[in-house]
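The complex is shown incomplete by one protein chain, all other protein chains being positioned as in the whole.
Every chain is named by a letter (A and B) in the order it is written, and numbering of its residues begins at 1.
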Amino acid sequence: MKQFETVIGLEVHVELATETKIFCACSTKFGGEPNSHICPVCTGMPGTLPVLNKKVLEYAIAVGLATNCSISRYSVFDRKNYFYPDNPQNYQISQLYFPICKDGNLEIETKLGKKIVNIHEIHMEEDSGKLIHEEDTTLIDYNRSGVPLIEIVTKADMESAEEVNTFLDKLRLIIQYLGASDCKLNEGSMRVDVNLSVRGTGEKEYGTRTEMKNLNSFKAIKRAVESERDRQIELIKQGKEVVQETRRWDDNDGTSYSMRSKEDSRDYRYFPEPDLLPLVIDNEWIEEIKKRQPELPEMKRLRYRLEYEIPEYDINLITSSKHLSDIFEETIAICGKAKEVSNWIMVEAMRLLKEKAVEVEEISFSPKNLATLIDMIEKKTINRTVARDVFEEIFMRDVDPEIYVKKKGLTTIVDENAIREIINKVIKENKQSIADIKNGKIKAKGFLVGQAMKDMGGRADHSLVKEILEEELGRI
Amino acid sequence: MSLMDLTAVQLGKMIREKELTAVEATEDALSQISLYDSTYHSFISVDEDGAIKRAKKVQEKIDSGILTGPLAGVPVGIKDNLFVKGMKNTCGSKMLKDFYPAYSATTVLNLEAAGAVIIGKTNMDECSIGSTTESSAFFTTKNPLDIECVPGGSSGGSAAAVAGKECSYALGSDTGGSIRQPAAFCGLTGLKPSYGRVSRYGLVAYASSFDQIGPISRDVTDCATIMEILASYDENDSMSIKREDNNFTKALINDVRGMKIGLAKGFFGTGVEPDVKAAVFSAIEILRNKGAIIEEFDLSNLEYGVHIYHIIAAAEASSNLARFDGVNYGYRSKEFDGYNDMYYKSRSQGFGMDVKKKIVLGSFVLSAENYEKYYKKALKARKLLNESFSKAFKKYDVILGPTTATTAPKLGDKSSNIMGDYYTIPANLLGLPAITVPCGLDSMNLPIGLQLIGNHFQESTIIRVAYTYEQARGEIL
Partner (left out) sequence: MISNADLLSKLEFSEKEREAVDRYMNSMIEFLDTLNELDTENVEAMSHILLGESVFREDIIRNFSDRETLLSNAPDRKNGYFRVPKTID
């Protein structure tokens, strides 16, 4: 038995995929000229007042419902007061006393089996601006100031990096399915703070915890969790104390640093935001949002198992992206061939993703074109060899396969005389292979088929070539 | 005789009837300012050229029949915490001495749409924190009725500008009495609307839960007329309420027969000067003669209003004023050591002592160890006070009392006590409408204010009582 156990809770910030900011009508668009998406509200000008973006509340409720939270019928915004230049009002509008969602959970499955991770609460808040550090000065861009966030706070229910990442993966997928966020760790649309403590196995009391920030990938989270666990265990073994503090992970060094600042007291002086009315949410509205919820990953997997005869591995891979499963389903809706569509996605699309270093979310071909391609194979308009090349064109440039095949002259050759002529030529040019075949080396037949296909630019109907070759060989 | 002796409605009527133009009215106001403002110091900034230009445009619109409202072409002063785009907005503070807002307050836009001619921004206590206008970072405003006295505050510049006949009416903001108290000290009518009636967008916030913008005017008719322009639903203020009952001039009815008026005993305690008490009682007599039913009653927990106010207002002010840090606007100290020191230096140099004290108090009552003891306690006490008032309004249409316990104190008189806003504060704490009308003079010939508090959104009721009283009262000054 291990001497120590690790106790981990998470605070996950997710930027919501709204068009406008949480309290003003500025665009949330990423990038752009500095301070180009700003107005008096999100730059903290005096005299301004916040007005809540309805979509923010609906997304927060949707995420709450999808993570089995209870939705608060009465919810209040609070001001969190602290001075920092990325925060133009020097307070952040957030929720402390009456958050929008409470007491949820997600079930995760790891090598050790199934486990429930409890969600303490989900609250809404505004993002801060961006600081760019130069040699002696810091520059401020308020484009991000006021972008809506939800913060998902879990209970300290996780014990390992694997559990953390399994939970996050599941959470991320749910939020992506809801369309509430793209949840990109590397771009900061999902930010994970890890609260970690260790204690002797079997002990009741929690150890002192630290909060780890700046985790920009699942890999970084894994490394940081393990590093921090080891650091704390080492301290305890040496009889030293773990200090309650915020630490910053440096993924290049593979280590973390204390972010303690000497002076700043952590007294945020939360109080109810006087400029926003408490939210009163009725059952009817919650039901309406419930009705609008899209099919979530678990339900989708269940349905795939029932509707399509495809392997479990394929189901899991396709449903691991809302985008991919959308393409999958839309293609099936047109051509009806689930198995075939799955094969193209699992084999060719996955190969191209790797080769071209494209992200799943960047796949941009239209389902109609894949469906047409599948149809063309079925009708033997093209053969599979050609189809693979055409698929690459569809994948990269979303070409219409019918037009492309026509323009490039790739339709399958089914003219028996033309094929026979080529085969006879191949037989003439490969005397050794004929001798091999006579000596029982059947493999040589494949070589001859290959040569004939090559001569016809790969376009001939494969089975026809084989058939005619047999005929001609029989005549020798 | 100046055009500024007229009420706003009288002047508006003359302009509408082409007896004179908006430009002439504006020129008259500007000439009054040039005559008197070196004495009264009502204005922080006067936009002479802009005012004439605006008056010309307004006159064109009057001539072409686009503007037909009662106050088109009438010059107005705006408290310097209400944004007028293109005009400097200091809020009476060094912190904002060079600040130009990027937008206009909704109330300012409403006035402009009604053809008001904004002539300048009026002096005020720094960040609205104060009740004498002496805490302005720039200069002290004098009470035009007695230049040895304060005009009251924090909207003291607005009251002085109207009383000093430098404009026809003015806008103020009222967080704990900042419209009503200076109006009372300057012999004017002032109204604090129900919370949510008038948009706060573009008002530099002091205490967000209490702030309301309202008129300071020569009489009740002006007051009701201005209120019709100010009141509007504004999607930029989440506290703004869509109301259909914004036609306040309909409430200018000379009749209070059968109306029930309650005199809260707590408003007539020992702190009230005898002259004030006498004037208020003579007003009560007048209303009784007009047929109102008037009786005394106990309003429980009234004495805690000041506590509640000081805690919540300081708390909210400390947060609202945190944005003044010299980062993206406002005063930034010339010398500092690093960004954190920049905060300390800029804020310590940019704010005056009264503001700083209020901020420290606010941080104190909100801090982790004091939150329950002070802030939360105040919210609970507020609930109890609200219950007392709700109970009272089941019985009475209006609650009557003095606006202030005394008349305007002398300039530099530091004896003002913590209970100074006792009479005006409850309306702010509970979001109730309240109006002050002059009801007499004390032995020094300084005006005394009568306050009428109405139930939520019952502005029409207090306007009606105030109007009836005003008609029966006759001239005072």
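Odds and ends about this structure:
What we mean here is this: a contact is a pair of C-beta atoms (placed from the backbone, for glycine too) under 8 Å apart; a residue touches a chain by one contact, two chains touch by 3 or more.
All values derive from a computational prediction rather than experimental measurement.
Which of B:I261, B:A292 or B:L430 touches the hidden chain is settled by the complete complex: it is B:L430. Annotation: of B:M87, B:A160, B:I226 or B:L361, B:L361 touches the absent chain (contact as defined above). Checked against the full complex, the one of B:I66, B:I253, B:L384 or B:M444 touching the unshown chain is B:L384.
The chain not shown here is touched by just one of A:D267, A:E295, A:D375 or A:E472, and that residue is A:D267. In the complete assembly, the contact with the undisplayed chain comes from B:I241, out of B:L20, B:I52, B:I241 or B:A472.
Although one chain is not drawn, its touching partners on chain B can still be listed: residues 98-103, 195-196, 209, 235, 238-241, 301, 304, 307-308, 310-311, 318, 322, 325-332, 336, 338-340, 342-345, 347-348, 351, 353, 356-357, 359-365, 367, 373-374, 376-384, 386, 418, 430-431.
In the full complex, chain A makes contact with the omitted chain through residues 18-20, 25-27, 33-40, 43, 45, 51-55, 57, 76, 81, 83-85, 131-142, 263, 265, 267, 269, 271-272, 274, 276-281.
In this text, only the chains that are shown with their structure count from here on.
Taking each chain's centre as the mean of its C-alpha atoms, chain A lies 55 Å from chain B. Residues of chain B touching chain A in their complex: 83, 91, 96, 99, 101-103, 105, 200-205, 207-209, 235-239, 315-316, 318-319, 322-325, 327-329, 339-340, 343, 363, 366-368, 371, 375. Note for the complex: chain A touches chain B at residues 40, 43-52, 79, 81, 83, 85, 88-91, 138, 140, 142, 263, 267, 269-271, 274-277.
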